[in-house]
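Contents: one structure, followed by commentary.
Note that one protein chain of the assembly has been removed; the remaining protein chains are unaltered in position.
As written, the chain order gives the labels A and B, with residue 1 at the start of each chain.
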Amino acid sequence: MSTALQDPRVVETPNYLNQEYGWRSWLFTKDHKRIAVLYIISITVMFFIGGIFASLIRVELLTPQGDLVNSDTYNKFFTMHGIVMVFFFLIPSIPATLGNFFVPMMIGAKDLAFPRINLLSWYIYIGGAAFALAAIVLGGVDTGWTFYTPFSSTYSNTFVITAAVGVFIAGFSSILTGLNFIVTVHKMRAPGMTWGRLPLFVWANYATSLIQVLGTPVVAITLALVGLERAFHIGIFDPAIGGDPILFQHMFWFYSHPAVYIMILPGMGVISELVTCFSRKGIFGYSFIAGSSLGIAIIGFLVWGHHMFVTGMSMYASLYFSLLTMLVAVPSAIKVFNWTATMFRGSISFDTPMLYAFGFIGLFTIGGLTGLFLGTLGVDVHVTDTYFVVAHFHYVMVGGMVLAYLGGMHYWWPKMTGRLYPEGWAKFSALLVFAGFNLTFFPQFILGYLGQPRRYHAYSPEFQVLNVMSTAGASVLGLGYIIPLIYFLWSMKYGPKAGNNPWRATGLEWQTSSPPPTYNFETTPIVTEEAYAYHDQKETHVG
Amino acid sequence: MQLPLFPEAASAIASSVDYLYFYLTAVTIVMTALIFAAVFFFALKYRRRSEHEIPPPIHGSLKLEIAWSVIPFLVMLTFFWWGAQIFFANASPPPDAMDIYAVGKQWMWKIQYPGGQREINELHVPINQPIKVTLASEDVIHSFFIPAFRVKHDVVPGRYDIMWFTATKPGRYHLFCAEYCGTEHSGMVGWVTVMTQNDYENWLAGGGSEGTMAQQGERLFGQLGCATCHQLDQQGRGPILRGVYGSRIQLQSGQTVLADDAFIRESILNPNARVVAGYRPDVMPTFQGQITEEQLLQLIVYIKSLAIQGAPPVSQQTGVAATPNQNPNTGEKK
Partner (left out) sequence: MAQQFDSATLGMWVFLLTEIMFFGGMFGAYTVYRGLYPEAFASTSQYMNPLFGAMNTAVLIVSSLTMALGVRAARLGEQKALQLFLIFTMIFGLAFLVIKAFEYHEHWVDMKVPLFGGHWDYSEAPQFARQAQILFCFYFFMTGFHALHMVVGVGIMTTIFFMARRGMFSKDYFTPVEVSGLYWHFVDIVWIFLFPLLYLIGNARKLV
């Protein structure tokens, strides 16, 4: 039973969706909300493409032999699954969709600081995606999403440069989005919206933007060097002429570790919004959650070497990276504790977004703690490069990030579209996702400790039962993704109309109509309360 | 239906790793259970009973924040500490470790023993003897992984990496390549057979038909023309090699370096990189591209065997390289 309130009085007011029609009004829009919708569509497409590769991987792994496809093809499957999911889904997802839509609204602004750059960001994303898709269609890439040299620079016979160009271009989309958010949050806050009153979703996106802006250029130059090496046969990373393949790994992980915080921080921001709304209570430890977002962003730049403990890196470097990895776990733990504490003596409702928040808190805890296994030197030697790592990062990325994304989509769907989704189906899908996810990835922890290495097309027969369980889980998980796609689309035409504030949440985005007008607010809001001031909510009625 | 849930432990370090793993798992289970329980309990106890209820705000508690930051961090420091200890132990092979040489190449492991035995994708080791594996790659990065021993090390082209272990339980265990290396990465697997001392000696007696690694190295030394400039006992155009291995060498640049495996390999592949004091650069040709990683290792074992003046040269011995204190074929101390 949903607690969302339906308002029979709402009529079709002019809003950002119906203000203008025609493909030109969409492809040349400067409205951050329309751009967010463009991103939602493209990111969903890329997600399902990445998901198809995941399905192919799991089907192949039903049997120990490599019998569905040949080795080269399988290697392309996991590479492209990784590239598409990391660079074209996870990195842009929440900032470019929910962030784009709601950061300006949450601070009371009409739009982002640079609306045209926002649109440019989307076009750049599409350009990058075009190259990535070209690489796939032309024949694929097989280097792994990590592009390790010298395999990627000298030995691979696949479309490495095409894929690298796609990632390079997509990186600029990420940089511009980050730049836009930073300037927006600094310069466009409505009167009274001090830093201390910002919703935590804004803090999360701000910290994410810092990482995007500082980290992405490094992976850009790293991939540029690999591409140049392949094109001109130079050998910067070629050991035969004195190049250092481990230098590539340092440069690559210098970005790619902070990148995982780009992926998870916005998700954590969503959870802060969901937990407060569905506990109808202010967040416990506001400054600690805001500060921990910044802490994760900063410390996240200092731990990249924990991906390289078995490469022969110096003992002292290894000790340093292991210690810092322990440190970076602390701000994440702080968030989990604060969210739980927010629920204490709250008024908890079990709407779908909250179910996703529950799932996030549990699964992110497991995922984050297993990261500590990997950060612990003695254990890492055994489990690195095995399925243990695969399980760990899927717990944080899918069990964490994707659940947060789905939770946020369900939470803000009524605001974005003016429609309510069917709650029964939504709850059912959330359960499918949770169950399917755990069945898919928990066995992989066991497989990893047993010793099944990553990126294996064929595996030793005694690992089969666990692999079959994993594939079974993947089917359930897949269903859990497809059903929302269907009912969200269905709801746009047939869903009951939502009022301004179906969840009775605080936050400026709920003070305007659903869907919002193109200029967000009739008049610039003036902010007088702190975030999540639920206790100040008077007897509210819809609208 | 096989459903293994935990790997066998067959090395001296395995149980330490496993205990640390159990500790990490226990903490994880406790933390997860606490969080799950708290969320579950709060959700139930504080479920919304009326549409209009507004719970009173609770802003936070500095004490609680400090507590749940510091205490978990201290627990994590124990992880770090224990993990670092194991890592340290793994880093330095004991001086009496027996040498084995493993070359990774797309897509197979080529193992060489000092006694000249060679295997592909198979490794035979005696029980309770520290084994030091020198790892080299012919092409891309590989990784030498023996799950039952809980050891793994990347094999990076362009240099040597060292890994060591002591097997403690006879049996046959998986050997996997654990760094993606191309098409047949998942085919780059093999078996490690751990044998009792007796069985191992018998196996060794089946020996290398081409002689010991040192003997093979000596043959290469002649075939490749090294002897032209590097004479054993008198000064030639190049430095004398007897007794060089393991000593400190003064370079032309003034620096001193240790003449270890990596130095010798570099001197053969890129002789001008570090020229010995008193010799001219650009005289020794490079052998890059003319010699495989396996052959390099044979040469190194040969050069290692060139003891100080007085010891008989290798070819006069019965296939035993003259390394101090240890008979490499049986692992026994002399």
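Following the convention adopted for this analysis, a contact is a pair of C-beta atoms (placed from the backbone, for glycine too) under 8 Å apart; a residue touches a chain by one contact, two chains touch by 3 or more.
As the structure is a computational prediction, the values presented were derived from the model and not from experiment.
Of the chains displayed, those contacted by the omitted chain across the entire assembly are A, B.
Only one of the listed residues, A:49, A:113 or A:432, touches the absent chain: A:113.
Per the touch definition above, the residue from A:14, A:191 or A:242 contacting the chain not shown is A:242.
Contact with the omitted chain, checked across A:132, A:161 or A:175, is made by A:175. Within chain B, the residues in touch with the undisplayed chain are 253, 270-273, 281-282. Interface with the hidden chain, as seen from chain A, comprises residues 113-114, 117, 175, 178-180, 182-184, 186-188, 213-218, 220-222, 224-225, 228, 232, 234-236, 240-244, 247, 251, 254.
We adopt the following convention: only the chains that are shown with their structure count from here on.
Here the CA centre of chain A is 37 Å from the CA centre of chain B.
Chain A meets chain B in the complex at residues 3, 66, 71-72, 75, 142, 144, 148, 150-151, 155-156, 239-240, 242-246, 279-282, 284-288, 309-312, 315, 318-319, 322-323, 326-327, 329-330, 333-334, 336-338, 340-341, 343-350, 358, 361-362, 365-366, 369-370, 372-373, 375-382, 384-386, 446, 449-451, 453-466, 533-535, 537, 539.
Against chain A, in their complex, chain B makes its touches with residues 1-7, 16-17, 20-21, 24, 27-28, 31-32, 35-36, 38-39, 42-43, 46-49, 51-61, 64-65, 68-69, 72-73, 76-77, 79-80, 82-88, 90-91, 106, 139-141, 143, 145, 147-148, 150-154, 156-159, 161, 174, 176-187, 189, 270, 288.
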